[in-house]
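Complex shown without one protein chain; remaining protein chains in place.
By written order: A, B and C. Residues from 1 in each chain.
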Amino acid sequence: MSLLAVQFAPFPQITREALPLLPKTLVEWLLAGFGAPEWLVLIAGFLVAAATVVGVFAGGFALLSLVERKTLARAQNRIGPNRAGWFGILQPVADGIKMLTKEDIVPAKAEKLLHLLAPIMIVVPSILALGVIPYGREWIPVPLELGLLFFFAVGAMTEVSIFMAGWASGSKFPMLGAMRAISQMVSYELPLMICALGVVMVSGTLSLPDIVDKQGGFHLGFIPAWNLFTPWGLVAGLLFYVCSIAEANRCPFDLPEGESEIVAGHMTEYSGFKYALFFMGEYLGLFAISGLGITLFLGGWQAPLPGLDFVPSWIWFFAKLCAVIFSFLWIRATFPRVRIDQLMRFAWLCMIPMALLTLPAAAIWHFTGRGFLSWVVTVPLLLIPWVIITVIYNKRLAPTLRTYHFAE
Amino acid sequence: MIPLLILTPLILLAALGAVWKARPVHAALLLALTLALNAILYLVLSADFIGLIQFMVYVGAVAVLIVFSLLITRPGDEAEEIARRPRSLVTGLACSLPVLAVMLFIVSRFENAGQAVADARSVSIEQLGTTLFTTHAPAVMAVGVLLTAVMIGAALFAREPGKKTQTPSDS
Amino acid sequence: MTPLAMLLTLSSLMFTLGLLAVLTRRNAILVLVGIELMLNAANINFIGFWRYGPSDPALTGPMFVLFSIAIAAAEAAVGLAIILMVFRHTRSTDLNKLDSLHG
Partner (left out) sequence: MNQNTTIERLPAPRKPGRWSIPGWGLLQGLAVTGRNMVESYYKKERMTTIQYPEERAPISPNFRNFPFLVYDTDPAADLRCTACSICEKECPPQCIYIVLDRDENGKSLKRPKVFDIDLSVCMNCGICAEVCPFDSIYMDGEYELSTDDRFGGLLFGLDRLAKSADYHMKLRPEQATEVMARRKAEEEKKAAAAAAKLAKAKADAEAKAKAAAEVKTEEKGESE
């Protein structure tokens, strides 16, 4: 009887831009039609929007775990997983079933509660961080005014959870892995933030959608006005890229879980579903930090060439995301792991000074009108550390002819 | 008001745990929890920027730093700590309870005067930045000098004596 | 109880807890934990007074908290560096054992 009294408003028009918001719109429309109170509609809409983002990236995680193995295989002239389903497309499902059905082992010396909490707390910040990134012109899950700050603030939680994982396991390898991970993440967070600061200075806002808006338009009619195509933005972007590899614990900075040295780092004592959660947190973190890099330097959802606006903006975002993730895979396939002292020295003696130099460069860029004069002033400024590094590299660090005294 | 009512006991419980727990790492983790809840309290009080900064600096840096130095140094014996507790607690309470009494007394007197209750006050990031670099510019410079000095000082302190080329530790 | 009074009570309780930690703990790092608690208690006061007190265009409350956070971070860094150095000398962070200046 009450169903008959349901009053459905006409379904709102769905444009291609707002296509990812379809579930949210649908749920809101249904609830409103059934006469739900306004707060319920609001909350349900938020929940569904959040679920959309989480769903998309959980699917992305599953797909990436397959694509990563395929790409690594191809880089080593192998085929990669091709048994489960068509071209191995069901491999993530098989992996997931395997992970879920495995025994959940908790070491006798472990702190039970912290051991349980750590994998959960490692996924949560990644998901929270994914919430503030603008994926499209209209697809912004949470348009925060302090989006960038929020991103870094929740990112700080990862370190605590890694420490919890390492310490609660009650054995040596996790402890060593956690210590490595924390020192690495603390060291690389600094240049990461400094690189992002340059963008904030030039854009004059901490809101990620606004930062993307500021990168709209084209120079000379075809060069997109992204931050990457400015001298300071190029340097900051590259540094940001390197730092994000380290923050995401990816090869060649995957010391915290260096298999050949400390088994699996802080994840050593985990099995089954908790282990899968660690992996999920890691990959979601990778998505989040790549998304942030795209937002800050690669123009977010802006099209790369004029006249391509008929493609929905979120497709551009995900195309850029795929490209960035592929570059991560390529780097993983290529480079060997660095040593811990090399890693720390690189962070403190190379990354941070270079990142600090991008700040005055960005300021000069902003106050000299972003024209020819800006190029003339900022390019030499940014080249200084490069020249210094080249000299040091060639004078002291470069590998020369190796002499083996005791080898045959 | 309701978020405050929920948060306040949580913060107090976490702080109590940080003070009470005998195992140093537990205390440090509970400190991190206290600080995080504090950040949420700031968010509830519509001081968004301060809340996020609190989260970033305290949870991301200070708590991690404390936890990290707990790992490097070997914490003392827990049993000893617990055994010593009754005696130290007496002195501790004897010193801190009067302080608490004084403070609570002032608060209870203050309540009568506290009439000006603003219902909604938030601050935009532009406002904050402008105030920071105009009214409080000397303080910003002072803090900048302080932080630089601290960075150099901490690096010098933490350097292993006897080694010339040591990477500065994270501080 | 007004929200401000509640915040002030919270802050005084937290300050007392911090003080208690400083007075009773013997591990130098945990003394630092108590100091952090006390600093945060003070910060709660500042935010509370800004939020529920009279309007202030200079934003003294949040500004003070901002500086306080910066200084607390600096203090933690230097404090821990000193503790590490002490640990390197004496192989202990127990404050009771650091009595070589007793005379």
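Here is the rule we use: a contact is a pair of C-beta atoms (placed from the backbone, for glycine too) under 8 Å apart; a residue touches a chain by one contact, two chains touch by 3 or more.
Please read these numbers as outputs of a predicted model, since none were measured by experiment.
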Kindly name the visible chains that come into contact with the excluded chain.
A
In the full complex, which of A:Gln13, A:Thr101, A:Ser260 or A:Asn394 touches the chain missing from this view?
A:Asn394
Hey, which of A:Leu30, A:Ala75, A:Leu116 or A:Leu356 is the one touching the hidden chain?
A:Ala75
Residues of chain A (touch criterion as defined above) contacting the omitted chain:
71, 74-79, 330-331, 333-335, 389-390, 393-394, 398-405, 407-408
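Note that in this section only the chains that are shown with their structure count from here on.
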Chains as vertices, touching pairs as edges: which of line, ring, star, complete or other describes this one?
line
Please tell me the distance, in whole Å, between the geometric centres of chain A and chain C computed from their C-alpha atoms.
34
Averaging only over C-alpha atoms, locate the centres of chain A and chain B and give their separation in whole Å.
29
Starting from the mean Cα coordinates of chain B and chain C, work out the distance between those two points in Å.
5
Where chain A touches two or more other chains simultaneously, the residues are none
For chain B, residues that touch 2 or more chains besides their own
49, 53, 61, 65
Inside the complex, what are the residues of chain C that reach chain B?
1-10, 12-21, 23-27, 29-30, 32-34, 36-37, 40, 43-44, 47-48, 50-55, 57-59, 62-63, 65-67, 69-74, 76-78, 80-85, 87-88, 91-94
Within the complex, which stretch of chain B touches chain C?
1, 4-5, 8, 11-12, 15-16, 18-19, 24, 27-28, 31, 34-35, 38, 41-42, 45-47, 49-50, 53-54, 57-58, 61-62, 65-66, 69-70, 72-76, 81, 84-85, 88-89, 91-93, 95-97, 99-100, 103-104, 107-108, 110-111, 114, 116-118, 121, 123, 127-128, 131-132, 135-136, 139, 143, 146-147, 150-151, 153-154, 157-158, 160-161, 169, 171
Which part of chain B faces chain A closely enough to touch in the complex?
25, 29, 32, 36, 39, 48-49, 52-53, 55-56, 59-61, 63-65, 67-68, 71, 124-125, 167-168, 170
